[in-house]
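Shown here: the complex without one of its protein chains, the others still in place.
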Amino acid sequence: MDEEVKITETTETPAGTGSAADKVMKAKDIRSVSKKQVVTKILVQIGLYVFLTAVAIAVLFPFYWMLISSFKTIDEYNATVPTLWPKQFVWYNYRGLFVDILPGEVPGLEEGMEVAGELNLGRLFFNTCLVGIVSTILSLIVTVLSAYAFARLEFKGKNLLFGALLATMMIPGELFTITNYVTVSDFGWLNTFTALIVPFLVSVFYIYLLRQNFLQIPNELYLAAKVDGTSDLKYLWKVMIPLSAPTLISITILKMMGAWNSYIWPRLVANDTMHMLITVGLRGTGFVDAATNMVNYPAQMAAVVLVTLPLLLVFMFFRKYIMRGVSRSGIKG
Amino acid sequence: MKDLENSLSPSGGEEQRESGAKGFIVRHAEIFRLLPAAVCGLLGIVLLLAPLAPMLSGDFTQAGNNFTGYSVFGSTGRQAGVTVPVVLIVVLGVLCVLFAAAAGIFRKIRSSIWCDAVACLFTVTAFATGLGQALWFGSSVGVFSVLCLVIGLIAAAAAVGETVLHARLLSTRDDKTEWKAQYNHWKAWIYLLPALVILAIFTLWPIFNTLRMSMLKDYDGLAQIGGETFEFGFANFAAVASYSKFLTCLGNTMLLTVITVPISTMLALLIAVGLNSIKFLRKTFQTIFFLPYVTNGIAIGMVFMAMFQMIGGGPTTEPISIGIINNIIKAFGGKAINWVNAGSSYWANMSVLIIYIVWNALPFKILVLLGGLQSVNKQYYDAAKVDGASRSRIFWRITVPLLSPMIAYVVITGFIGGFKEYTSIVGIFGDSMGPVGDKGKLNTMVGFIYDNIDQNQGRASAAALILFAIIFVVTMINLYVSKKKVHY
Partner (left out) sequence: MKKKFGALLLAGVMFCTMAACFAGCGSNFDVNQGGNQGENPGGENPGGNQSGNSGNMFTMPAGGFDTETPVEITFYHTMGKALREQLDYQLEEFKKLFPNITVTHVQAGGYDDVRDRIQKEIIAGNQPDVSYCYPDHVALYNRANAVQALNDFLPGGDDADVKVVHADGTEETLGLTVEQKDMFIPGFYEEGFKFADESKMYTLPFAKSTEVLFYDKTFFEEHNIEVPKTWDEMEQVCAKIREIDSGCIPLGYDSEANWFITMCEQYGSPYTTASGDDHYLFDNDTNRAFVEEFKGWYDKGYVTTQEIYGSYTSGLFTATTGQRCYMCIGSSAGAKNQQAPKVDNDYAFEVGIASIPQVHPENPKVISQGPSICIFKNSDPQKVLASWLLVKYLATDVEFQAAFSAESGYMPPLTMDTMKTNEAYRQSLEEADGYGNITALSTLFCLEQANAYYTSPAFVGSSKARDEVGALIQAVFTGSKSIDQAFKEAIEECRYFSA
């Protein structure tokens, strides 16, 4: 507020000229002008909040629906008129994930729709965490190295190679599954962690993203470092990585989530209890009455909520680091 | 003019000094540059005369019949009753070659990249037409056709490549700064090694396989194990193109992409900037906006069904449940709209799909843009404030340009992803890919691939390659635009 007043002060008429009346006028103008600016600022802030709140509600609603569905009975869920708040709160959808609940114990539960409680949830969590963490770390290394090569280093065929990499993003993934399954089977990697981690270590999406970020960091830093005699790797480690920390964290989160939520591939290659992932375990067994194709949605939602929760917590924890931002950005002096 | 000519040759005037074979090529660079295009043109003419092939075995009557007969391009053409006299095609092909030659000659007089481009265009067209003609007539030997195809493709690629290279040479000479030209890191390959190895096994090899499958008529993995063999050729591509709903799939794909990508990018940008500007509830909002990414796709599909679906309508009965959105509309005094049920309009369906797709796409984009925003140097903002710039000015002149690499990324990957849209449609409409009564109305290219993949991997692969070609062209355009507009 003070700033603005100062600015307008400097645009005043030269000191000394003008009558006292003028001076009084100017002061009044200054106050009204700065008031206008204050009002605008407040309005903009309010507008911003309203906009964000509206979008937030739109975004929140499906999540809310998922939550309340997990507490509904099957009959209420299937009722023709959907309810916004469960008429009857039930907990057995969650209980059914840990303990056996057989058809007949619960209204509406048919053969095949129940969730196997004997699922070793602990093991599933462990498997998924292991695969998630290992693949994220390895993937980060590969991504950083590759993005660096594309962003800063010059070599023959760089653009061609990058173009080719981009091109691989353009083919729908389902076609790869069959070939990759045969490859993995031939290597003897079925039902091992290797099959879950290795094939998707390289994601061109993230290499591209990081490359964009690296390109934003000014070249002068690199030249300066070269003059100092720093090797490429040292430069990468000491300068580039810290400067792109927000994007790196984004990539970490996204990769973890990708590993956590993946279903189709793990379902195909890792089916024994020692290697099964949590999504496969929870979605593969039960939920569907084979005879009538009726789905036990409340229980499925409960399973989804349970699987989603850890991810959400991880994100909320890491958000601080994104928030901290980059205080060292820019060139000194 | 002299400068231009000098810069056209690779070593800018130094060519006289080179000796031997290399020197020969360098001196006659102009001719060699035109070679691929010439090959295309010649091959094209040869292939165009395929109908006359029976003459080789002495059957002049048959050759005459062919030449005076009609050609029918594609079963779509057949259905449409389009027939073209063979003579006309030959004449067109020859005309193409003549134009190309003319452009080549004109080039000598007034060297310009456009002459190259025109020459290239016409020769390649001639080649393609000739090849089509030859394959249609079966020619005398299939191997010959394949040979022509291979040589022709290489030549065509070389011709196009040469033109592009030429353009680059002309335009980017001065752009390259010295230090870039000096450092030619072979070490970079070591950096890339792990990525390349994995990609080679798990991405490149499947792509080759896809290519292979697409060239085998109606290829199916199971049938191959059962001992069936498959015809080599473009039958799959033809089958895909002649699918009655092919244009529907294509149209849906294009429309969805073209509408959702700008909307979601704009919205994500506004939200990211907004998030960056507020102080009070920032953390809460950030978590909230990330939620869609974390929520499971099935759940989201269910919700949208509940929001938009009408239950119980019929010829004599009123619906007993009209969905939450309709209830809101009615509360405001409007009429309930049929969004996704039987008899709903195309645009009602599309609206629901667009909302769904944008909803799904927002979190990722917000995350990326927010990350990019954090990297923006605060000094720029401070400087702008001191100068007294207005908010929108700051936004358009500072934020957007500084964020442009990320925006480019978001747009390009958005387009690529948009073309592969499938799960969102299944999420709302189920496997029938359309409202009840109109199965397949909203099918997309990937949906079509999935329709085929269980029993006919050959056709699925062909469809995927066609899709790839489209995405490729669009991405190239995007990349070109981004080269102009993105500031690093």
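In this document, chain identifiers A and B correspond to the written order of the chains, with residue numbering beginning at 1 in each.
Just so we're on the same page, a residue touches a chain if its C-beta (ideal position, glycine included) is under 8 Å from a C-beta of that chain, and two chains touch if they have at least 3 such contacts.
Values in this document were obtained by computation on a predicted structure and should not be read as measured data.
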item: Contact residue for the chain not shown (choose from B:V46, B:I113, B:L196 or B:I329); value: B:I113
item: Options B:L34, B:V90 or B:L216, residue touching the unrepresented chain; value: B:L216
item: Residue, one of B:P262, B:G334, B:G388 or B:G437, that touches the chain absent here; value: B:G437
item: Touching residue (missing chain; options B:L121, B:I325 or B:A464); value: B:L121
item: Interface with the unshown chain - residue positions in subunit A; value: 78-80, 100, 102-103, 108, 110-118, 177-178, 181-182, 185-186, 190, 267-268, 271, 284-286, 288-292, 294
item: Subunit B residues touching the omitted chain (full complex); value: 50-51, 53-54, 62, 65-66, 69-75, 77-78, 113-114, 117, 120-121, 124-125, 128-129, 131-132, 135-139, 141-143, 145-146, 156, 160, 163-164, 166-168, 170-171, 216-218, 220-235, 237-244, 309-317, 320, 341-343, 432, 436-439, 451-452, 454-456, 466, 469, 472-473, 476-477, 480, 484
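By definition in this document, only the chains that are shown with their structure count from here on.
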item: Complex interface listing, subunit A residues touching subunit B; value: 7, 44-45, 48-49, 51-52, 55-56, 58-63, 65-66, 69, 80-82, 84, 141-143, 145-146, 148-149, 153-156, 158, 161, 165-172, 174-176, 178-180, 183, 198-202, 204-205, 207-209, 212-213, 215-216, 223, 232, 243-244, 246-247, 249-250, 253-254, 257, 261, 297, 300-301, 304, 307-308, 311-312, 315-316, 319, 322-323, 325-326, 329-330
item: Subunit A-touching residues of subunit B, taken from the complex the two chains share; value: 179-181, 183-189, 191-192, 194-195, 198-199, 201-207, 209-210, 221, 267, 270-271, 274-275, 277-278, 280-283, 285-296, 298-300, 302-304, 306-307, 311-312, 320-321, 324, 359, 362, 364, 367-368, 370-372, 374-379, 388, 391, 402, 405-406, 408-409, 413, 416, 419-420, 422, 446, 449-450, 453, 457, 460-461, 464-465, 467-468, 471-472, 475, 488
